[in-house]
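All protein chains but one are shown at their positions in the complex.
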């Protein structure tokens, strides 16, 4: 017996849950006050947006909504490291990254509020809409990466998937093709330890999700998903490598879902005692705040000012969302094809007629 | 950065291409004349069957046929290590293993001769029929393994897949579930280095196919697929482990396809110069023969006797195959459901009527 | 007798059959501890343990393929696809294997198994949670596709589906999971697969529907009665293989047919029913065959879903047209 291949998976954490650096070798941005504050702000914003969306759903003003509570460092970390010209291919719990790349809170609310216009991103024109069918987005990211490669551009693609989603064939097919085609794609696994009610203990026998990359021959790293500095640092390195034509990377960011799966879920049915208490101690926002305080760049006053400011932004987005009139019935047809077939055109007219009749009543 | 997981892939070869042992620690059966002779016989039989089937196709007496030339050691190696009560879930190039587990040559010919009765195995009643859609069989094997586990039986399941097929999502979903459910399944990758015209260099970035098992948290080993002793030994160990409830194993057997993909293919369109010459030097049959000769248990006379004997067996199977009348037209309907719906029953009658009319003409 | 909803009836049938037949096993995403996102399997894991109520990894092709392997070995899987919109990763296993194993092996290997999935619109769900694609599977020989329309049928048809010797795709109209209750006795009595149910007798017009739309159809029939139009209402129930004879008989009697379906019109099940009538009873017809259906476009997100789905008014409008047709 001879050994023909060897592999190992490395784990990175820079800031522990008490806000203390766990190493001397921090990335440069970890000492830059503005960067830290903007990361902090972004995480707080998503936290508030999710809370608000939840409340809206409970009062019948919002559809099913998947909060990212506890996982803000993941989306903010890899989303904030993207350049404008890069492409984001999100998943349904991807609002943290999406907003970092230019999607507006209002668009997020519109989407989950049952309005397709929420995917007509006004700024992030090239980003993919949310893919609800799990893992399918990984292949779209590979395809975008292939196009970028064919066009000889220096851009990269980032896509996010839940740890449970890695059990789908599409995830594997995507990392495999990204490997063999050396695509500029970065796959981020949001390991929040739950796939609705299914914990990792019954999802896969792997000790890490990062190691799934070995099946595709691509590089992988596991990071503390509650440490926004670790996530962002890993993302920056992976993007630089991708843009330089050196291929794909898989990043597993380990966190914990501190909320229900969605507003339609009740995690009390399956979540073990005490998990939340432990989880809240490790959550990303407080940790970064402590770290910033230890650097002397953040005060109680800053905190109050920020949360007030964000509250107003979120409220503004909610107001705009609530003020948005529903689309006209014909919009059910107007984006099916560039040109609607005659037969469907009749149905369009009929739908308009019905709506008018209703209106008349 | 701390290391959180380590892996390595080991390679096994016992007999090199000159028939010389490459290690002192040979498995016991490698010194047992009867076992060696039966393995040798089995490989020669498949070689002759494939050659015959090819000839039949060229004369219009056979459909598209996938020979296993050069890969006989793989199917014979893992197929011969199965117990009768174990279950084989084959792939389309699986005749070597299928015959080892009780499928008759005549059934193999019937199947590729366009007759469903070729899958109504008279001996291997529980074995799965050939799955043409690539990689799908891996999930069936996992399901069979799950049933065996639920029933508390001490049997195991073996399934085979080509190296190209490992790019399909089903392969990955199967090894992943086999891992987390600790199923008694052994996945054998027939790495014949080609997926029709696609070589491994453009199939996956992995250095080995065995390492794909790391994505499922199951054990893997790579063996010389031209060394029937290495293949059988790896299979025996994996089966013993599976039957003992210790879970799944992935075996990559590295060989080379010395024939066209199927009778419908022309490998000269894509196969590099000289590959075949090199390949034939490493092929499994001659190698085992040399080894047996070095043990003094095989002579020129034995060889002649054997090939004559096999020729007769194969001819017998071919004669039976050619003598088999096609099925009656109603058999298109008789196995669709246990009870045929009224509507389809009318179609059945109609088909019979048409056939009779034709016959009458 | 307990009054139960459709989803409770499904749960009752599963529980009854798992009690009666120890080879029946339930599997799917979140069906164990969580009892399924709609609670179809609520309580089963407590009753039967995690060996027989299996929370699977997140992979539909796996769920289908593994069920096939289990069924071949004498275990009867009742697999849940969380929403029908997520059945497509399993399409290959369903179409190429589930539907064919008996045929392929000349009856040597059969697959008694059920694949359950909630389907249809009207519950304000996100994208891919509201479609009705039963016609895709109804076109595949070797499958049976069953759709209960109310609690009693859900109970009886589910029992029949589990006991059937061939694979059954069991689609549950989630919009009506909880809107009506029936008194259903847990007596293990099944309803036959492969036949339509005449829910209401009538003489002027035959209304043909299945699943959730049957509720709008019945309301329409009520209203028509008030207007002096006597509508016969047929619940197709088993959409494949289709019991066309019951439908033809009715149309022969009434001379008028209106099919009501939630799925897009083009290539929907209603087209098959209309085609059969047009082939076998065309000259019994006193009016064109009507189809009230979802539009031939993508199911909109929920703010517009009401505009997409057929309504009682749309049924009434068509029904009157057909009855008044000269």
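We call the chains A, B and C, going by the order they appear; numbering starts again at 1 in every chain.
In this section, contacts are C-beta pairs under 8 Å (C-beta built on N, C-alpha and C of every residue); 3 or more make two chains touch, one makes a residue touch a chain.
Model, not experiment: these values are computed from the prediction.
J.: Please provide the labels of all shown chains that the missing chain touches.
T.: When the full complex is considered, the omitted chain touches A, B, C.
J.: Among B:198, B:286 or B:311, which one touches the chain that has been omitted from the display?
T.: Looking across B:198, B:286 or B:311, the contact with the absent chain belongs to B:198.
J.: Pick from B:75, B:94, B:143 or B:169: which residue touches the chain that isn't shown?
T.: Touches the omitted chain: B:169.
J.: Looking at A:22, A:48, A:119 or A:182, which makes contact with the chain not pictured?
T.: Answer from the full complex: A:119 touches the omitted chain.
J.: Hey, which of B:40, B:78, B:91 or B:112 is the one touching the hidden chain?
T.: B:112
J.: Suppose we count only contacts with the excluded chain; which residues of chain A make the list?
T.: 87, 89, 116-117, 119-121, 125-126, 128-129, 131-133, 136, 138-148, 150-151, 169-170, 173-174, 176-177, 180, 331, 335-338, 341-344
J.: Write the list of chain C residues that the hidden chain touches.
T.: For chain C, the residues touching the absent chain are 61, 85, 88-89, 91-92, 95-96, 99-100, 103-104, 127-128, 133, 135-136, 138-139, 141-142, 240-242, 263-264, 266-272, 274-280, 282-283, 285, 287-291, 296-298.
J.: If you put the missing chain back, which residues of chain B would it touch?
T.: Looking at chain B, the ones touching the missing chain are residues 63-64, 92, 112-116, 132-134, 164-165, 167-170, 195-198, 202-204, 264-265, 269-270, 326-327, 329, 331-333, 336, 341, 343-344, 347-348, 351, 354-355.
What we mean here is this: only the chains that are shown with their structure count from here on.
J.: Can you work out the whole-Å distance between the CA centroids of chain A and chain C?
T.: So the centre of chain A lies 36 Å away from the centre of chain C.
J.: At what distance in angstrom does the C-alpha mean of chain C lie from that of chain B?
T.: Inter-chain centre distance comes to 40 Å.
J.: Could you list which residues of chain C touch at least two other chains?
T.: Only 57, 59, 61-62, 89 qualify.
J.: By the touch rule stated above, which residues of chain B touch at least two different other chains?
T.: 169-170, 173, 176-177, 180
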